[in-house]
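In what follows, a single structure is set out as structure tokens and then discussed.
Note that one protein chain of the assembly has been removed; the remaining protein chains are unaltered in position.
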Amino acid sequence: MLSAKDNTLDGDGPLAEVSGLSAGYGTRSVLSDVGFRVEPGTRVGVLGPNGGGKTTLFKVLLGELAPATGSVAVRGRCGYVPQTERSRLDYPVSALDVALMGTLGRIPWWRRPGRGERRVALEALQKVGLRDLANERFGELSGGERQRVLVARALVQDAGLLLLDEPFSGLDAPSSERLMSLLELLADEGRGLMIATHDVGQARSWDLVLCLNGRQVAFGRSAETLTRPVVEATYGAQIVVVERERGDPERLSAILPPHHHNEGT
Amino acid sequence: MWDAAYPAVAFSNGIWRAIVDPWTEGIMQRALAEVALLGVVGGALGCWIVFYELSYSAESLAHAMFPGLVMAVLLGVPLLLGAGVGVAVAALAIAVFGRAPRIGKDTSVAVVISALFGLGVVLAFSPESPSGLQHLLFGDVLGVSNLDLWTAAGLAAVVLVALRLLHGQLLAVGFDRESARSLGGRPGLADVALLVLVALATVVAVQGLGNLLVVAVLVGPAATARLLSRRMVPMMALAALLAVLAGIVGLYLSYYAGTAAGASVAGTMVLSYLLALAADAIQKRAGGGRAIGFRGRGVVSGAYTFSSRSSGDGEDA
Partner (left out) sequence: MLEELYEPFALPFVQRGLLEVLALSVGAGLVGTWVVLRGLAFYSHAVGTAAFPGVVLAGGLGFAAPLGALASAVVFAGGLERLSRGRRSGYDSLTALVLVGMMALGVILASDVFFSGSDVDTLLFGSLLLIGRDDVSFAAAASVVTFFASYLFGRVWLATGFDPAAARSLGLRSAVPDAVLLLLIALVGAAALFAVGAILVTTLLVVPAATARLFTRRLLPWQIASIALVVAEGAPGLWLSVATNAPPGATIAMLAGGVFALCLVVRLLTGGGLPR
């Protein structure tokens, strides 16, 4: 059994390299046959139905779940950006406090974040455009702002590869826009981004796409890979076509599979 | 001129005496010290208990420790030792019983608690036991000795130092348990640490409040402070302050109205929480800005003890 920690990449080169990966919980296999590579500066859309393995893949990349077979290698740190829909809004933390949580792995556990750490956190908030809201309570920020704070937290971790779990869910159009341009900026700066999403149209605008449905359905440049057969194989019968791009029956603009928004209740 | 001033002087003199009198007695001085200690520890740690949603666990822990405390009194060993053994046994029992198939964790905890508590009561009623059951149950704040105070102070120091050192971990794990590990957090460590700290704080507070009322200081001031604070450290300070104040008020009540001291302190803490709740509700209804946004769910659905995360509708909070 290999673990992500056993294989680290250094120097230049891909931020993550996976081949022949399969993983699951106990006897239940959730993912099989996964192989891909993420170079610096790329945005990878991760598509797939709920339960299809997106979260499991992220866990493997983070080193929290050991793969059953195959190899996983990650260069540098991996930053996880969870859905803010599940955040605790009643928690007494400011945006800065949340960003500072990113320093947890870098300072000894008994030391409190000092001036240097504060500076890094404020810079991260600046980058995501929320420097002014640093002292606001996290729960009082809007959904889009909270999501960006979580991105800032990953930046504070100095992560080369960011894993974002459906960051756009629950966001309105302007917030989505802001987040999209932030992600573009981060990629341009040389980071790798893997973004789980259900929005095919969105994924199309990124560089690569990885389709998972228990197994790897496809991986490649989004423009070529996101064909109707691929999307159907990824989502099975759950596709609801919302809009067709004019003049091209093979190109689908947006597909919204029915998924449960509030899974926890 | 003095004649006109005299009643006022007498009045203010009277007030001064009323305020100062209780503290002239050694008993009350020690009670005050005890209340201050348990207030600071309970208030600070309580903030974590509230955020980790450990109120049920804290109450259960206090009950589960009971036979250990009784044994300590029976055998004449320090309370701390009895508490330690009691907690260890309880934790073990909970771990084992928690494996019971088909019944939920809460149910198995309830089984352990009732059995252990029953054991404690049987021991306490046994012929050899000194008749001090009421004190173990409801506290004996007026019977605190200097040795007790020094022990409590030591334990309190340990708890406060631990909270300082573990702050970052506790904050990250409590905020987002799933992501915490990827940040470098250790959820397991946080859980165990909190368990140990709650046990220590209970030993500090059980002296003054007793086994049955100890949860008042572990939850009340923190829950009150939560309505008024925006960040964790100020909240902990405020909770400690509120706890000590409530303790002082409780002692005054006990001194002047003759009510049971432990129950008065506990009652004051609960009352101040209810008052703060009422004020919060009134403020929200008056549309006065944003109270710490709560949303509706009655006890009917809240009574389900499986943890259900609220749906993310904070957008329009």
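So that you can tell them apart, the chains are marked A and B in the order they are listed, and the count of residues begins at 1 in each.
What we mean here is this: contacts are C-beta pairs under 8 Å (C-beta built on N, C-alpha and C of every residue); 3 or more make two chains touch, one makes a residue touch a chain.
Quick caveat: nothing in here was measured; it's all calculated off a predicted structure.
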Among B:219, B:235 or B:249, residue touching the chain not depicted: B:219
Which residue of B:27, B:85, B:119 or B:189 touches the chain not shown here: B:119
Hidden partner chain, touching residue among B:58, B:183 or B:249: B:58
Absent-chain interface as seen on chain B, which is shown: 49-50, 53, 55-56, 58-59, 96-97, 99-104, 106-122, 125-127, 133-134, 137-138, 212-213, 215-216, 219-220, 222-223, 226, 257-260, 262-264, 266-267, 270-271, 273-274, 277, 281, 293-306, 310
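The rule is short, and it goes like this: only the chains that are shown with their structure count from here on.
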Between chain B and chain A, distance of the C-alpha-averaged centres to the nearest whole Å: 40
Residue ranges of chain B in contact with chain A within the complex: 51, 164-169, 171-172, 174-176, 178-186, 226, 229-232, 235, 290, 292-294, 308-312, 314-315, 317
Chain A residues touching chain B - in the complex, by the definition given at the top: 62-64, 78-80, 82-94, 97-98, 101-107, 109-110, 112-113, 137, 139-140, 142-143, 146, 153, 157, 170, 172, 261-262, 264-265
